[in-house]
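In this view, the complex is presented without one of its protein chains, the others remaining in place.
The letters A, B, C and D name the chains in turn, as written, and every chain counts its residues from 1.
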Amino acid sequence: MSERIPKGAVVLLAALLLCAPPFYLDAFWLRIGLFSMAAAIGAVGLGLLTGTAGQLSLGHAFFLAVGAYGYTWLAGEPGPGLPTGLAALLAVRLAGAAGGLFSPVAGRVRGIYLGVATLALVFLGHHVLLTADSVTGGFNGRSVPPLSLGGFSFGDDGGGLVVLGVPFGAEERLWFLGLALLAGTWWTARGLLRGRPGRALAALRDSETAAAVMGVDVARHRASAFVVSSMYAGLAGVLLALAFRRVVPDYFGLALSVDYLAMIVIGGLGSVAGAAAGAVFVTALPLLMTRYADQLPLVTAPGTTEGGVGPTEAARYLYGAAIVLVLLYAPDGLTGITRRVRTRLRPAAPAPAPATRPSASAVRTKEPTP
Amino acid sequence: SSKADGDSGSDSADGVKSGPGVTAKTIKLGALTDLTGPYATLGKSIVQAQQLWADETNAAGGICDRKVEIVVKDHGYDVQKAVTAYADLSPDVVALPQVIGSPVVAALLDDIERDHLLTFPQAWAASLLGKDSVQVMGTTYDVDMITAVDFLTRTKGLAKGDSIGHVYFEGDYGANALEGSTWAAEKAGLKIVPQKIKATDTDLTAQVSALSKAGVKAVLISAGPAQTASLVGVAASRGLKVPVVSSAPGYAPQLLKTPAAPALLGLLNVVSAAPAVSSDLPGVQKMVAAYGKKYPASPVDSGVLSGYNAAQLLGADLKKACAAGSLAREDVVKAHRGQKSVDTGLGSPQDFSDVPRPAALSTYVLKPDAKAVGGLVGVEDAHEAPGVTEYLAGRS
Amino acid sequence: MPGVPPQERPALHVEGLDVTYGRALSALRSVSLTVPHGAVVALLGANGAGKSTLLRAVSGTLRLHRGTVTAGLVRYGDTVLDGRDPVAAVRAGVVQVPEGRRVFAGLTVEENLRTGGLGLGRRAPEQVREARDRVYTLFPVLAERGRQAAGLLSGGEQQMLAIGRALMAAPRLLLLDEPSLGLAPRMVFRIAEVIREINAQGTAVLLVEQNAGMALSLADHAYVLEVGEVRLSGPADDLASTDAVRRLYLGDDAGDQGAA
Amino acid sequence: MTAFLDSILTGLALGAVYALVALGFVVIFKASGVLNFAHGSLLLFGGYLVAVLHDDLGFAGALAVSVLATAALAGALDRLLLQRGDPDPKAAHVQTIVTIGVDIVLLTDLSRRIGGDLLTLGDPWGDSVTRLGSVTVADSRLAAIAVSALAIGAVFALFRYTSWGLSLRAAAEDTEAAALMGVRLSRVRMLAWCLAGALAALAAVFLAAFPAPGLERTTGQIALKAFPAAILGGLTSPPGALAGSLLIGLTEALAAGYQSELHVLGEGFGDVAPYAVMVAVLLVRPTGLFGARGAARV
Partner (left out) sequence: MSLRPTTATAPGRLAAAPPELRVQDVTVRFAGLTALDTVSFTVAPGSVHALIGPNGAGKSTCFNVLSGLYRPVSGQVRLGDETLTGLAPHRIAALGVARTFQNIVTTEGTVADNLMLGRHVLSRAGFAATALRLPRAVREQRAHLARAREIAELTGLAARFETPVALLSYGDRKRVELARALCLEPRVLLLDEPVAGMNGAERARTAEVIHTVRAELGLSVLLVEHDMGLVMRLADEVTVLDFGRCIAHGTPDEVRRHPEVLRAYLGTPGEETAGEDTTAKSTTAKSTTAQGTALEEVTDSEGDSV
């Protein structure tokens, strides 16, 4: 789409813009940014599973938890106390393995049934997080050992590091780690989507029969989609844990899973950029709204008057309405909006390509299964 | 860039060392509260009570010649919101006289310790003890439950060999309460029949069946008001007429408007770190009167009392720190830990010097009363149940 | 178009119709076509010419494909049909048998037939039974399979069901989108017969077909669409002997026989 | 033995209440392919109306008004917010997420109104119980069993024998073909939402009635338990909703009743047990007990 500006320049500009915040914004903003980046990584994974392979999952919170707790336990005490970089890597694989363990279900159960079946993971996971307190720290969770790679710590080490006059604490450092991980996620996920596995998964979504007959091993690919998506979730979990600095079981509940589902749909199913945009929308918007809602008219400061609408309430009203409005006017999500804006901006294309993707109803007869 | 010029604590004109949250004219305190989530009622009571305290304090000239200001952030019981709100709030305040929500407190424990931000969580689980900057006020749930078991054996005729049911929430509130009851029961030769529930369980029929099957002679409950109402109501309707003792968060005055009210009045007792709001302690009465005047439409409940108490205790700490010449956060914590016996006139005196130990060991036993302010009246004054000291010694 | 036909002998008029899909893809350009009362009209054209699009515009299902009528008019008797929903068409007596059968796979054959009259609102049970019996006499196989899920029928059986389902609504104008698709030769005859029978009972038919031989033999009048525009039209017999038509739509090898 | 019977009865009664909620999910899913995340708040809305109106209108009057109003709200929600976009089958995904947005708004508003209160609904059963031999069951639960049985029978009959039901099932199979038959898609759909709304209001009454202490801001969360119930039965089948709900209710009651025996699986396993049962069933029957299997072929 970048006929006038070379693609490389766009990427470079974006990278520069994304590197700037740590030098200007304070911890509040950086944390929001970190949460958003982690969410984006997780959402990309879910997008691959739900958007591309068509397997609904409400169990994403569980895999995030596996990543987060896996890292904490592997790197911490009690636990094997591994080097943190290794622990992070293993935590991601652990999440993948957890996804693999679920494959008997993921391979058989489909659609919304799978969605609710994965709900079981969230509840089971929560139960385990609470009961296995020697590993998980129980209800109060555990503090997360800061990551350090090659001697460079991504935690607070007493304000030693100063870059361009800005003291680099944990948030500032993690920002760059988050960026790097997000870029990696973006790059790999796009590769997957456009490559052989992505096409096979999309085929599975549209017609399992056609996919099978064209040589796609249905069960293996369904399971693999689950594993890969869980690994992204695990990575997101690790980053989240580092950003939170403490993992607690209550965070990894159903609401989180639902949030992730909202992310990928609001962003626009089936694209990496969509998942990332949705992640920022769902993560950052409520936080920012809560923070700034008291500037709205008719909103009272928290706890001051009786019966007024407090900022949190106002923020929730707005957030709920925002979800509805976005999807009402852009059923194909945020990426749909940008696509539309782009076609508007270039009115006279030589061969008028269809402005929107076609409705699937035209082709899709019912999934024919023998 | 804006961030390059950091401001660090410095001495102000009056020679008092200051730090984040303290200027020459104001002292800023923070509240991470829940005004829109499951603990909204509690949150509102505490926010209002502490605001009342701030107004009174400022009217009396403030602390250390500075006005007190409370910045309230509502997280709606959402951990992620709370953690971001903390990042937003923490650079600008000197202490947190209120943090609601166990998962929130748990998620922030490390940050609070690192920032030396003196914090009064509105939770009484023993797992929150042992952190220098975090102060649980009064007794913890386990201590209350030891008192409850003692109360049952003393006044309700439970004897060796009897069993007691304990219905409790998953999480540290329930777990801590169960720890206390189990210890006390074993000590008294009783048996505890545990029943774990979730906050979303509001129909306790199955639990009551299980308890009657086990033939319990009394029931302890460490859950929320709705669960208490269901438990007592179902038990009464099924003829399981045994005494029930609840932890403090398991009771709310609204329960007396439910169909379970008669049963509650007949069977329930509440163990609490704080006295009933209807207590005749002069401090409490004064506070209740002032609160009623300022917020005539709000009910006066136990949250008001504990919120006001926390604010007063913090005020005392700040004054002490001021007198010692520094309002820097570390010094406020230090001042706080130096308090061996503070009495705000709102309940038992508290000892903050021993970090891993509850600030008080005396528990009140209360019972519902429709006519009383706050729906509770005292049954037994604050007292340390036999065995509490031994229990604490054994635990550490 | 002067002289509105009397209401009891309505005709379908399509006038200067433009249709685009998704705001950009123009599928029909000023297409005009008439189906007189009681007539059989064939609509021919290569793949993608816009035949189905035209039927969709008449039956009101364009919206379901993100298509819109950007200009022109569709009228059945006095009823304006463009821009209306499919219910309006069914109520007016215009019923479409969609391309590719589209039977309700999970419903039984009998239930599928019952759906046929849904647009007409409440009908007496005898009326429904009567209509159904008529369908069963046209297609005895369906009667045998009454309780079977429609999705399990063979392709041809499904086609019969789809036509039968549409007949349940007692249409005055039947829009058939490639009814011979996937049918065995014998069935093609059968369908042709059925179309003739239906037509003999007073139902007009707009027939979209790839089997041009069959279509032209049934039709009184025919239109040929090419990339969204009407290229040829005229009496079916005349068209059948036109060179271009024979070459393109009757297959290159059908040339010498034609419909002589 | 008594204890066992007691658990069974408790479970069935609980299941009957879940069934009302699960049935709402089923009707909506069948009609629109949407998993209605706003069901919990619709339920809360219905309950709240009864709570505020019963003083003036009496219980029956308040219930009637609430059922109608909740039905209207659900219908309006579908008509005004969900049906706006393109009638694209993929849109069900999107509409599901829209219901999340709606849920947030509704729940925020209702929570703000209810605050920390425990509202009573003025239902006629109070805390009365009936003894059946050696076991006891709350009268409100007996009423719930009766009402669910009726509701499920009615919905089943509606689906099977009315033209609305036929239209709905046809539209669920193939929207375009149904439209071609003259099915008024949006009306059929909207009516289904209305029906689900009405069921939600009914369910609210039983969820807040006696063994539970009253209506709280969190009462709607019970809808979560009806998720596995609806899935277990097969999301498209009304009798399935009943069977699934009873199974979930039984599992829950038995798990609570025998908590000490289940201790090995970790304290509080009872809460997870319904999900474990659901997954086990799905492993054997991937579309639930009564769910439709794809009947199409190549």
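Miscellaneous remarks
Everything that follows uses one rule, which is that a residue touches a chain if its C-beta (ideal position, glycine included) is under 8 Å from a C-beta of that chain, and two chains touch if they have at least 3 such contacts.
Predicted model, so just to flag it, every value in this text is computed and none were measured.
Contact with the undisplayed chain is limited, among A:A200, A:A233, A:L285 or A:I323, to A:A200. Which of C:L25, C:V128 or C:A143 touches the hidden chain is settled by the complete complex: it is C:L25. Counting over the whole complex, subunit A has residues 187-189, 191-192, 195-200, 202-203, 205-207, 209-218, 224, 228, 354, 357-360, 362-365, 368, 370 touching the chain that is not drawn. Remark: the residues of subunit C touching the chain excluded from display are 21, 25, 44-49, 52, 99-100, 141, 152-157, 159, 178, 181-190, 192-193, 196, 210-214, 216-218, 247-254, 256-259.
In this text, only the chains that are shown with their structure count from here on.
Chain pairs C-D and A-B differ in how many C-beta pairs they share in contact, with the greater number at A-B. The centroid of the Cα atoms in subunit A and the matching centroid in subunit C are 49 Å apart. Centre-to-centre, using mean CA coordinates, subunit A is 36 Å away from subunit B. In whole angstrom, the spacing between the mean C-alpha positions of subunit A and subunit D is 30. Across the assembly, subunit B contributes 36, 44, 170 as residues in contact with two or more other chains. Multi-chain contact residues of subunit D (touching two or more other chains) are listed as 86-87, 108, 112, 173-176, 224, 267-268, 271, 294, 296-297. Of all residues in subunit B, only 1-4, 6, 33, 35-36, 43-44, 47-48, 51, 72-76, 79-81, 83-85, 87-88, 91, 102-103, 106-111, 114, 127-128, 170-172, 175, 295, 297-298 touch subunit A in the complex they form.
Subunit D meets subunit B in the complex at residues 2-3, 6-7, 10-11, 13-14, 108, 111-112, 115-118, 120, 126-129, 136, 138, 207, 210-214, 216-219, 221-222, 224-225, 252-253, 256-260, 267-268, 270-271.
Considering their complex, residues 29, 35, 37, 81, 84-91, 93-98, 100-106, 108-109, 112, 173-176, 224, 227-228, 230-231, 235, 266-269, 271-272, 275-276, 278-279, 282-283, 286-288, 291, 293-294, 296-298 of subunit D touch subunit A.
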